[in-house]
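For this view, one protein chain was removed and the others were kept in their places.
Right, subunit A next:
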Amino acid sequence: MENSFIKALAGIVGAPNTLTDPESLACYGYDSTPELQSRPGAVLLPGSAEEISQVMALCHEAGVRVTPRGSGTNLSGGSISFDAGVVLQTSRLNRILEIDEENLTATVETGVITSALHREVEAKGLFYPPDPGSMNISTMGGNVAENSGGLRGLKYGVTDDYVMGLKTVLADGDLLKTGGKVVKDVAGYNLNQLLVSSEGTLGIFTEITVKLIPKPVAKKTMLVHFPQLEQAALTVSHIIAARIIPATLEFLDRVTIKCVEDYAHVGLPLDVDAVLLIEVDGHPAQVEEDAAGIREICERHHCSFFQTAAGPEEALKLATARRVALSALARMRPTTILEDATVPRSCIAPMVKLIQDTARKYDLLIGTFGHAGDGNLHPTCLTDERNPDEISRAHKAFGEIFEATIAMGGTITGEHGVGVAKKKYLPKLVGESGLRVMRGIKGALDPKGILNPGKIFSLTSD
């Protein structure tokens, strides 16, 4: 990137907020995605929507590429600039602008950390349900761009279900305002929803208005052991079929259980195929009824052990098993490749089995855990990046797993986004017409293709 251009950028955001030293560039050349790495041309830390707009206008004119970045926790390479362009980090836009208790909305700047919003709204007895595992780190902008989901997704939905309004800077620097505080709005195309999960390719969010709901008053947490995988999977489907919608319905497979137990000693059984972590919340009477219903279904499906948390402390202990799953797996081997295969809920058992078979076929260690209630599984391959043979087997295995996912009517990502990591699988999923429509939209909003280029799909068919 030319010096004069960098000077012009620094003129907008200020010299201390313009990073070009090799150390900074190296540190903004990665996100949480394994293996991927690059080096941007410059890193900008703008302080306002106005500055972002000016930066975009300048870059648009010069044809310089811009990659927005929140906290860089995405797992699909979405916030890495692969073409020595500008990385635009939103961390300085971090104010919670308003919590509107009359309209039940919150308006935040894009760089607000998700859990900070949780804290603020919960202090007022309100609730913002989306709770990605990364919520203590991820930004609201990143959540919207990836349409993040979380442990409460089954009952409460994902980010998309809560975004009411957005302020977005477009590729040429223009400001676009979509939606707002009105609950019903059918004027024209639903641009809000189009922008959610656009992975930074259509615009840069500066302000986000989300819907809030009342905080559930009661909850109950349960941990259930299943000697057989099929029974655990059937339990999941039957709980849903019985019209019980838990807030959380999480799954750990045998490999994961063993790792968790080896590492955290939380008292998990080593002789079972699966455990389910289930949480119900809502009105106290409803919670009791749901918990009883769930227990009955679990027992009917031959669970070997059913544990209900007596109080919040014990609930936390039970939830620990799920919360430390990734940690436990990550400690086993140097390189952790966490994937995001999502199938219809009825296909969980065959999917988990297929993952296990594929792991055996390629001689890999893969542990699977995830949001069983959503059909969203995280097969996690434990490898060593210094072993190219193992890494290539891992990629082959995931190729097969995704092929199977699509064949089952599933999708290649339930919450982490396509980015670059899963770009090659997208055409199979959406087909030629899907790609044509997406490219058309991209062309309309970002004719020069400067916003996060190379993510989700290629601009030309190749």
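Criterion: a residue touches a chain if its C-beta (ideal position, glycine included) is under 8 Å from a C-beta of that chain, and two chains touch if they have at least 3 such contacts; residues count from 1.
Definition applied: contacts and distances are computed from a predicted model.
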### Message
When one chain of this assembly is omitted, its UniProt record names it as which of these: "Aspartate carbamoyltransferase regulatory chain", "Molybdenum transport system permease", "Glycolate oxidase iron-sulfur subunit" or "NADH-quinone oxidoreductase subunit I"?
### Response
"Glycolate oxidase iron-sulfur subunit"
### Query
Which residue among A:Gly63, A:Gly267, A:Pro334 or A:Gly399 touches the omitted chain?
A:Pro334
### Query
Of the residues A:Met1, A:Ile137, A:Leu175 or A:Ile441, which one touches the chain left out of the display?
A:Ile137
#### Entry: Of A:Arg92, A:Lys317 or A:Arg439, the residue in touch with the unshown chain
A:Arg92
### Query
What subunit A residues would touch the chain not displayed?
21-24, 26-28, 30-34, 45, 71-73, 89, 91-92, 94, 113, 134, 136-137, 324, 326-328, 330-331, 334-336, 385-386
